[in-house]
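Every protein chain except one is present and positioned as in the full complex.
Right after this comes chain A.
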Amino acid sequence: MTHALIELSDLGFNWPGHPQLLDIPAFRLERGETLFLKGPSGSGKTTLLGLLGGVHKPSQGSIRLLGQELTELSAGARDRFRVDHTGYIFQQFNLLPFLSVRENVELPCHFSNVRAQRARQRHGSVDKAAAALLAHLGLKDKDLLERRADSLSIGQQQRVAAARALIGQPELVIADEPTSALDYDAREAFLQLLFAECRDAGASLLFVSHDQSLAPLFDRNLSLAELNRAATPAEV
């Protein structure tokens, strides 16, 4: 493997009519690596995730995901590339409340053939893949699969979100403060499960949070303020 999973160089971004928000000379995330990225709100964290997801285009510089230069792709191709290779977990309310737990987990497979195919290869069917992932994450109860997603506790919902991010083995899992709604013990337990599943699937984990206490659990930790030359000194 010659390419890093994520490779940023000379990345610059500003919203039209606003000063430079991001200026990242270099950043790499290796395959299988778990990285803790500390970023307080307003530090350009959300924008960076948007850039990595291919939702926004940088003003300058390059973003390579698995060796693919995102800036060279069309918006539609970036969308496809994102769902094929990246799973997302957000803070809270990650799930579509009107779908069942199982349907929520299977969502990415409806939008990405690559992930549907990988899920089938590994587990036989998308259904089985969803059930297996949920079981690994501690949601073994079969009845639970068909329950409405919003009938679950927050902790359970976050595990469902993790299963959804991991289904079809994307190379990268991006987690944006997924533990902020959980108490400390639940956080660590959730992280251990997430690590195990990422390891199992061979996925890298980019974990963005302002909660420094979790940092020691990761392979590496970085602060966005250090990485970003455009950050104001107050944030450093």
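Operating definition for what follows: contacts are C-beta pairs under 8 Å (C-beta built on N, C-alpha and C of every residue); 3 or more make two chains touch, one makes a residue touch a chain; residues count from 1.
Everything below uses one rule, namely that contacts and distances are computed from a predicted model.
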Absent chain [UniProt protein name; select from "Ubiquinone biosynthesis protein UbiV", "Putative membrane protein", "ABC transport system permease protein" or "Protein ImuB"]: "ABC transport system permease protein"
Can you say which of A:R80, A:H136 or A:H210 touches the chain missing from this structure? A:R80
Which listed residue, A:R118, A:R164 or A:R187, touches the chain dropped from view? A:R164
For a quick check of understanding: of A:I6, A:L35, A:L49 or A:L182, which residue touches the chain that isn't displayed? A:L49
Hidden partner interface residues of chain A, rising order: 46, 49-50, 53, 55-56, 75-76, 79-80, 82-84, 88, 90-91, 93-99, 107-108, 110-112, 164
